[in-house]
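Okay, structure first, notes after.
Not every chain is included here, but those present sit where they belong.
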Amino acid sequence: MKIIYILFIFTFFSFTISRASLNDFCVGDLKALNTNSGYPCKPLASVTSDDFVFHGLVTGKTNNSFKIGVTSASVANFPALNGLGISAMRIDIDEGGSAPLHTHPDATELLIVVQGEITAGFLTPTSFYSKVLKPGDLFVVPQGMLHFAVNSGKGSASGFVAFSSENPSIHTLDLLLFANKLPSNLVAQTTLLDLAQVKKLKARFGGSG
Amino acid sequence: MKIIYILFIFTFFSFTISRASLNDFCVGDLKALNTNSGYPCKPLASVTSDDFVFHGLVTGKTNNSFKIGVTSASVANFPALNGLGISAMRIDIDEGGSAPLHTHPDATELLIVVQGEITAGFLTPTSFYSKVLKPGDLFVVPQGMLHFAVNSGKGSASGFVAFSSENPSIHTLDLLLFANKLPSNLVAQTTLLDLAQVKKLKARFGGSG
């Protein structure tokens, strides 16, 4: 009787089941071409529990000019996030360090402070919004806003960041302006920065032109 | 004169026409990898009137424990629905039968009662919403809600279901809990069901662990 039941329940639902699972998630096949809605889905038969886990959202190296360590888990290294509209990052900032001004053109950022003191803020054409944050505090940066985070306390500071995209891009202002070959005089003309200042930072960030 | 006109109208619109059709619909190519926005589109040249028709949304077999027959038309067997955000199902429930508790994680369900009496309802953490339905009545189950339908009358009952997704999945609670290999004590711990109850239903639904 039970056997019969089981067979029937699987019979009348089996069509739906085999198809439905593709819909429940879509682990990205990173070897296929990306699309506007993310990567094509890996076949269900090759999906395992391991796909849904990411290891190593730990402290990154901070031996750089901004004294910031960043590790991130997004669709490129955690393909199960494909299509799910979320990803995460861990940041660690040494005393005196900062996250330089940058935007995420395609994601809201939610910062969770875990250790130390961080002053975070974002800029609008008419104002700016900024706060000193302690462990247990959250700060939200709406999508596309130019923003910063500074270790404003003693010792190192750390936190987690959640993004409203599985594939957030990071547009660091200095890299946009000074790390490529855009002619220095064009940068100067469209920012009103002094040409000497532009050239100085171009040299520092490896740009030319 | 007319000939000339026709040529010109086809000349200046021909570019748009050839491309536009791809946009008007996207019959799914089920052999390609699925994506978060559905299947890639079958080439327009191979689309015919037959693609837009589905045959056989008729009474399904009800010789199972829940005495319910289900036939469904969704993107897997009706690829023209690809990207259109809609699909349909026919349910037939014998006297005393029911649709067991289940969710559609990705679709709202709209039930149209055609014959008999069906008591349908859905559950929320603080309440439940349920009604006795007669032919000509509709009941809506918002996306993701745990819900049921019971033949609460004499004789068999039937109805049509429309979903707000071309590929709705069905998560029947008993199958989630009792048809797989999730350890019985884990099920018991995270539901507070008695372990004996879990094992009894695991046996019935073919699960183990």
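By written order: A and B. Residues from 1 in each chain.
Here is the rule we go by: a residue touches a chain if its C-beta (ideal position, glycine included) is under 8 Å from a C-beta of that chain, and two chains touch if they have at least 3 such contacts.
Since this is a predicted model, take the numbers as computed values, not measurements.
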Once every copy is counted, not just the 2 shown, what does the total come to?
6
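In the analysis below, only the chains that are shown with their structure count from here on.
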So, in whole Å, the Cα centroid of subunit A is separated from that of subunit B by 35
Show me the residue ranges of subunit A that touch subunit B in the complex, using the header's touch definition.
2, 5-6, 8-13, 15-17, 19-24, 26, 29, 32, 35-41, 43, 82-83
Show me the residue ranges of subunit B that touch subunit A in the complex, using the header's touch definition.
32-37, 60-61, 63-66, 68-70, 72, 74-77, 105-106, 165, 167-172, 175, 203-206
